[in-house]
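Before I ask anything, here is the structure I am working with.
One protein chain omitted, others in place.
The block that comes next holds chain A.
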Amino acid sequence: MRALLLGRWLRAGPGPPRPESRNGGNGGHRGNGGHRGNGGNGGHGPLRKVSVEVLDHLEHLALVDFRDSEGVERLHKAIQFADQLHEVNTDGVEPMDSVLEDRCLYLREDDVTEGNCTKELLENAREKVEEYFVAPPGNIPLPKLEERETFLQGS
């Protein structure tokens, strides 16, 4: 393969010099595992800890549990990773909700075009009575942290 003219700057390009530890033959694939400078483990800034109160609050909001210390660690890493955003200067920049923001939202006529599918909709529900979905009693908040069986209790 003769010297590639335009390609030359690609090879000389930015990006940290990386020891080429890959070899073709025996499956030694990613020499550096998961440790990449640019966003692999987000090694920027300290790993901030989130208070148990906030963690508990999150479990309530999400109605999903952290399950174990790994779950909590995952959140810490996610926050640390996201903190990189603060390096970017966004003065005077408007937030972007949608790439289609320059177009008018489509609104159709307020006419009923379909429906009458009660039977189909109820089919996938496990508990129902006549045409109702049956739920356990509402207005009962999840027990407080001390009373719940959650990993966070021990924190």
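Note that a residue touches a chain if its C-beta (ideal position, glycine included) is under 8 Å from a C-beta of that chain, and two chains touch if they have at least 3 such contacts; residues count from 1.
Going forward, contacts and distances are computed from a predicted model.
Student: Suppose you had to identify the omitted chain by its UniProt name; would it be "GATA amidotransferase", "Large ribosomal subunit protein eL14 domain-containing protein", "K Homology domain-containing protein" or "COMM domain-containing protein 2"?
Tutor: Answer from the UniProt record of the missing subunit chain: "GATA amidotransferase".
Student: Where does chain A touch the missing chain, residue by residue?
Tutor: Answer for chain A: residues 1, 4-11, 13-16, 18, 20, 22, 24-27, 29-30, 32-34, 36-42, 50, 54, 57-59, 61-67, 70-71, 74-75, 77-79, 81-82, 84-88, 90, 93-100, 103, 105-108, 117, 120-121, 123-127, 133, 135-138, 140-142 touch the chain left out.
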